[in-house]
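One structure is given below, represented as structure tokens, and several questions about it will come after.
Note that this complex is displayed minus one protein chain, with the remaining chains in position.
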Amino acid sequence: MVFLVFPVILTVVVSFNGSQFIEFPPTSFSLDWYANISSIHRIGSATLISLGIGLMAAGLATVFAIGAALVLVRYPLPAKPVLTAFLLSPVTLPTVAIGIALIQFFIMLDVAFTWYSLVFGHIVLIVAYPIRTIIASLTLSDTSLDEAAASLGAGRLTVFRTITLPQLRPGLISGFLFAFLISFDNYPISIFLVRGELTTMPIEVFNYISQNLDPTPAAFSTLYIVIVSIVIMLAERRYGIISLAVGK
Amino acid sequence: MLGPLIAFMFIFYAVPFGNMAYESLHSWPGDDKPHVGLSVFQYEKTTQKSRTVKSLKRTFRISIISTILTFIICFPITLLLLRSSPRIKVGILLVTFISLASSLIIRNYGWLVVLADAGPINNILIWLKIFEFPKRMAYSEGAIITALVHYCMPFMILPIYGSLLRIPASNAEASLSLGANAWTTLRRVILPLSMPGIFGGTMLSFAICMSSYVTPLMLGSPSTAMVSQVAAEQIEVQLNFPWGSAIIITLTLGSFLIVFIYAALVGKVMRVDV
Partner (left out) sequence: MSKKNKKNNLKLTRRGFVKGAAGAAAVTMISMPWVTTKAKAAGEINVVLNQGHLANLWIKHLHEEFTKKTGAKINVQQSVTSKMLVMLKTQYDNPPDLMMFSEAGVHKAVKDGQLRQHNVKNIPNFASIRDTYNFANNYSAGVVDAVHTLFYNTKRIKSAPTAWADLWDNKNKGMIAIPPVTWNSGVRMVTSAAQVATGKSLKDAQYEWEAGIAHLAKLKENGVAVYTGGPQAIQMLQSGQVPIVPFYGLFINPLIDKGAPIGVSTHLKEGKHGEIVGLNMPVKAPNVELVEVYVNMSLSKEFQMKVDSILHASAAHKGVDATPRTKELLGPADNTTYADWDFLSTNRAKITEKWNDVFG
């Protein structure tokens, strides 16, 4: 376990080091690198773009996944295993393959390097996550409640909204969260689909790391990890997503 | 309800891949003998050019080593998870999840920090007077393997843990009460029963390592290039779409084939349902 957290702890410590080079143990204390984060080329707009793309892609993917999961779990379908495998397969491929395939496709359609093509590209990769978590939630859910509500006169939409959806809550939230994080962090697909002003946070951070040797990325990493940790701990406290994923 | 997603995936997933496969059968203007029409020239090229062949072998080797190392490190952790109190359990799992959620670029950067010339490892080695000047640790195959193991840990822990959870505690108790010691119990009762999880974890880790792109890009050098990098190079720098497509398709199919064979083997040998 120490192995797992060692690099992270070190990054945090290094981000406070005054030296211009990456060194540990630190020789001095300084918050300069946090101030220097703004010098990462276009980091502000890149982060906003990543955020927007992530929210849209994860949102759409989750909506798609709800419909798909409901059908896959509750309705008899001849080609079910094949369909499920198809929908979940992008995760098993080299992500670079998806990027290469998509950029050629988008160039053909003349919509390359647009923000919406980036959203669609991300959806292909991330939709597997909400599908998996929602299916997990669905298999744990109780269809008898649905039937009871229906027999009491509730229409299908009402049944869905008041009975099914709340039971799916952990699956929805964890699926959305994972989908968002995967999209936000994605490099191999984005790198092929962006150009010019359309850029993402991982791409700009990576560029900075390849061109500079100061610990500014350490400062950025520390901020990122702190924010992500808070979000995940909140999600676990409220919705118990970790317990769901492990199947307690 | 299922329709929209299937349609979407068809348009943005199946079709582009089909298109890429089609593209890989064409020739590129810069090829030695450009040909008209379809042929497997790009695939032949992939098996002939030393850069692609070397990178394929290297990718396979690195993936195997990383997967084995990851398993060795993670199996004890999952056993620990099983025995610990709920609070520690959630704690470990939380850390695992946060590690998963932290950007890959950030995690790899963390390794650049650890392995840096003035980083902790080099400083300890110099302090212990083993070396006088820092050793080159980052930008090597070792660095890539270390970072890959680090990346795969969550993907190995979770499936194995899930599998272990499903083994009734009574099995272990029965074994112990029949006179077997802890090690034998582990070897002959727990290990076989957790095979589905082990298979899932190793297969996932292996697939991840074979496909890795960002990790070798950040922590490697030209002589440690893995296949995804070589394919990306062809697309981005040379604009050689046919060959780049062929290379990445070769990797994908090769990966699938290995996993398939692995599944068949495990199914036969262990006689378990994976």
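Quick notes
Chains here go by letter, A and B, matching the order in which they are written, and residues are numbered from 1 within each.
Convention: contacts are C-beta pairs under 8 Å (C-beta built on N, C-alpha and C of every residue); 3 or more make two chains touch, one makes a residue touch a chain.
No experiment lies behind these values; they were computed from the predicted model shown.
Per the touch definition above, the residue from B:P4, B:G30 or B:P192 contacting the chain not shown is B:G30. Counting the whole complex, the residues of chain B in touch with the unshown chain are 30, 49-51, 54-55, 116-118, 133-136, 138-139, 220-223, 225, 236-239.
Chain A meets the missing chain through residues 21-22, 41, 45, 49, 51-52, 55-56, 59, 113-115, 162, 165-166, 169, 172-173, 176, 195-198, 207, 209-213.
Just so we're on the same page, only the chains that are shown with their structure count from here on.
Within the complex, the chain A residues that touch chain B are 1, 3-8, 10-11, 14, 19, 21-25, 64-65, 67-68, 70-72, 77, 83, 86-87, 90, 92-98, 100-105, 108, 120-121, 123-124, 127, 181, 184-185, 187-188, 191-192, 202, 205-206, 209, 215, 217-218, 220-221, 224-225, 228-229, 232-233, 236, 242-243, 245-247.
Listed in rising order, the residues of chain B touching chain A in the complex are 1-6, 8-9, 12-17, 19-20, 23, 73, 77, 90, 92-107, 109-114, 116, 118-120, 123, 149-150, 153, 158, 161-162, 165, 207, 210-211, 213-214, 218, 227-228, 231-232, 235-236, 241, 244-245, 248-249, 251-252, 255-256.
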